[in-house]
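Removed from the display is one protein chain of the complex; every other protein chain stays in position.
By written order: A, B and C. Residues from 1 in each chain.
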Amino acid sequence: MIVITGFEPFGKYKINPAWELASRIDGLQIQKHQIRAIKMPVSFKKIIKMVPEIILKYKPTIFLGLGLAAGRIGLTIERVAINIMDSREPDNDGYQPIDEAIISDAPAAYFSNMPIKKIVKKLRLEGIPIAVSNSAGTHACNTLMFVALHTIKKKGIDAYAGFIHLPLLPEQDIKAKTPTMSLDIMIKGIKQALDVAIKDRL
Amino acid sequence: MIVITGFEPFGKYKINPAWELASRIDGLQIQKHQIRAIKMPVSFKKIIKMVPEIILKYKPTIFLGLGLAAGRIGLTIERVAINIMDSREPDNDGYQPIDEAIISDAPAAYFSNMPIKKIVKKLRLEGIPIAVSNSAGTHACNTLMFVALHTIKKKGIDAYAGFIHLPLLPEQDIKAKTPTMSLDIMIKGIKQALDVAIKDRL
Amino acid sequence: MIVITGFEPFGKYKINPAWELASRIDGLQIQKHQIRAIKMPVSFKKIIKMVPEIILKYKPTIFLGLGLAAGRIGLTIERVAINIMDSREPDNDGYQPIDEAIISDAPAAYFSNMPIKKIVKKLRLEGIPIAVSNSAGTHACNTLMFVALHTIKKKGIDAYAGFIHLPLLPEQDIKAKTPTMSLDIMIKGIKQALDVAIKDRL
Partner (left out) sequence: MIVITGFEPFGKYKINPAWELASRIDGLQIQKHQIRAIKMPVSFKKIIKMVPEIILKYKPTIFLGLGLAAGRIGLTIERVAINIMDSREPDNDGYQPIDEAIISDAPAAYFSNMPIKKIVKKLRLEGIPIAVSNSAGTHACNTLMFVALHTIKKKGIDAYAGFIHLPLLPEQDIKAKTPTMSLDIMIKGIKQALDVAIKDRL
């Protein structure tokens, strides 16, 4: 099974391309692995509680988080998650951590164990703009990625875990001030990324 | 009749979204006005010669030029064309004008007579990123727009003439360093723009 | 005499680098031509009234307008002013023109008659970031430049008229989200630009 999480809307954006995308590929099969899409609250505390539950319940082969990074030009696949929460505004539960560890007795960081360079190479061959990112930020996205990698490590689960940031959708930037990507291309990219990851595990 | 021009490839870009788009809508009808797509050379001298010939031959209701503006985030509809050619590199015929008038006895500038604000308003309602631009540059795109507006004025032709710049296509920026827009969205936008312009003339 | 205008503060910016700069070089001599700095209101109507009065009163050898263009990276010297006022927000007198001609019976545009390429070349030799801009916008800056060039032309005054846009000052962007330039470098650049222009007239 493949678990894809997509965040709910947050802040000034009324829709979140992460959940738009995840919900549209829910139930699809990638190399006979079924995709299960899960909507994630933009809540530090709920993420920290839910992610281990999801991983232990579904024991997925791949756990891939999706999130919005308004301003990024293409898909960006994250290399590393760091053990910190530092938020400029309160989350959807009203909680705003400043320079707080996600998990106090965990390491400073985890590198994604997904084949990020292979994914980048394949998507570029398909004509999809993508780059490696060295920072998933210090908000909900990084927290989800960190907790997923920590869970896999601590529980000895043989799975890939990673995170891909999405740009805004075109309809979210009609004044043409921030780069966007169409949902069709995002979906094509994520499906290809999962395909590369599944093949890499064989 | 609607004439749409799209430039041929130029410089480091092997395809030009302007011609990709124009060729795909060739023959379509917008409010019973048929679209005729014409491929334009990236050649200052040929543009100056060909544009009046095209306008006098087809006597179009709308003459819309399309061109690539790598780096722009959405569609940009040009407000004004200025009487100057100033090129950083030679055109496809090897000609590189520096601070030269396009037409020596013509005015300094022409404003587009298309309903640019109505077009922007409609496309934004449709969720398509677009903005008004106050500079079409000083290369082939500005030259084409200037010559079209000059021809219409001098020959007393009752037509709309304008220019829309397109961003790069996603497959032209696979490293995700420059904003892009998918061809589907560009096509939808240009068709809507033509529809607004045709209705505005009724 | 050299007349330098610098706009007063406008909108969210509490100081305007244009007036900060102009006031600091007031009274200096460039090649025996004294600089007279004049503070300009951000008011379309006052600009249209004041600029001809200033030019007729001082009969300057050079009339150079300065204005803020937040977001630009270096100095930008304007090539052309267009006959339109189109403002996203009311000016300091509460007036907000939309697609209105500055002067109804004037041409669509005037090119600056300053030696803009020579100025760019000299400043770059001095290590100062500068570029030619093909749009002074459609707000107060463009209006001032247009009226100055129109006045010179109509009244047959033998003067250079032009406009240079300035980036934000460092202290106006302490969060490091928009490019800035230090006042010292701006001053050095404007003095060099005036020096080039004066020499060009000899």
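In the analysis below, contacts are C-beta pairs under 8 Å (C-beta built on N, C-alpha and C of every residue); 3 or more make two chains touch, one makes a residue touch a chain.
Because the structure is a prediction, the values reported are computed rather than measured.
**Q** Any idea which chains on screen the missing one touches?
**A** Counted over the whole complex, the chain not pictured touches A, C.
**Q** Please identify which residue in C:Pro9, C:Pro90, C:Pro107 or C:Pro129 touches the non-displayed chain.
**A** C:Pro129
**Q** In the whole complex, not just what's shown, which of A:Phe44, A:Tyr110 or A:Tyr160 touches the removed chain?
**A** A:Tyr110
**Q** Can you list where chain C touches the absent chain?
**A** 72-76, 123-124, 127-131, 170-171, 173-182, 184-185
**Q** Using the document's contact rule, name the residues of chain A that touch the chain not shown here.
**A** Answer for chain A: residues 79-80, 82, 84, 99, 107-111, 117, 133-135, 137-138 touch the chain left out.
One rule holds in what follows: only the chains that are shown with their structure count from here on.
**Q** Using the contact definition from the top, classify how the chains connect: line, ring, star, complete or other.
**A** Here the contact pattern is a line, an open path with two ends.
**Q** Suppose each chain is reduced to the average of its Cα coordinates; what separation in Å results between chain A and chain C?
**A** Chain A and chain C have C-alpha centres separated by 47 Å.
**Q** Quick one: report the Å distance separating chain B from chain C, using the average Cα coordinate of each chain.
**A** 30
**Q** Send over the residues of chain A in touch with two or more other chains.
**A** Counting only residues that touch two or more other chains, chain A contributes none.
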